[in-house]
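What you see is the complex with one protein chain gone and the rest in place.
Then we have chain A:
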Amino acid sequence: MRERLVRGRARGAGAGGAPGRRPRYGEGPLHLLLMLASFALAGYAGVRLLAGGQWPLVLVWFAGAALLHDLVLLPLYAAADRVLVRCLPEGTRHRARTGYVRVPAAVSGLLLLVWFPLIAGSTDPAWVAHYEATTGLPGGEFLARWLLLTAGLFALSALWLLCRTVQRRLRAASRRRSETKQRSADGG
């Protein structure tokens, strides 16, 4: 019942409507009510959001954020991930190995994305002077800290991979030993 209120009658072929004729709105009455309520509230706040003298820029920021994400950021990191998957050798362990690079790279990238103003700013003497004069804290260290965190993330991942590999080999070796024992016992 609820689904019907929102989505309307089964799309395309309404049970009571003329066959093959699509309703123009295409959704249920609740859908229309929700949309109207939502746009009215968004309009009420939107008028205030755009009330300043810089309203064209606010619009650019609002729509630009969505466009920049959908058409630049997402394709960029998706392409980077594809390159990574292609670069690593094929094989049974391929899938697991991808993660060992993907996770630290993604986490480091996220830290850079969110804290980009601080990290990039810390290489600019004018920015550092402004930050230090405002907060009283050292401002030139953010790039170094991000690099060290990145190094730590990759090192941790390498250590983990190493441990897993050693563990697997040890297990395989002990399995081989017990199989040999079994065979010689059977043979004896």
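In this text, a contact is a pair of C-beta atoms (placed from the backbone, for glycine too) under 8 Å apart; a residue touches a chain by one contact, two chains touch by 3 or more; residues count from 1.
Rule of thumb we're sticking to: contacts and distances are computed from a predicted model.
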Identity of the absent chain, which is to be given by its UniProt protein name, from "Membrane protein", "Peptide ABC transporter ATP-binding protein", "RsbT co-antagonist protein RsbR" or "Twin-arginine translocation pathway signal protein": "Membrane protein"
Hidden partner chain, touching residue among A:A80, A:L113, A:A155 or A:A173: A:L113
Absent chain, residues of chain A that touch it: 2-3, 6, 8, 22-27, 31-32, 34-35, 37-39, 41-42, 44-46, 48-49, 51-54, 57-58, 60-63, 65-66, 69-70, 73-74, 78, 85, 94-95, 98-99, 102-103, 106-107, 110-111, 113-115, 117-119, 121, 130-131, 133-138, 141-142, 145-146, 149, 153
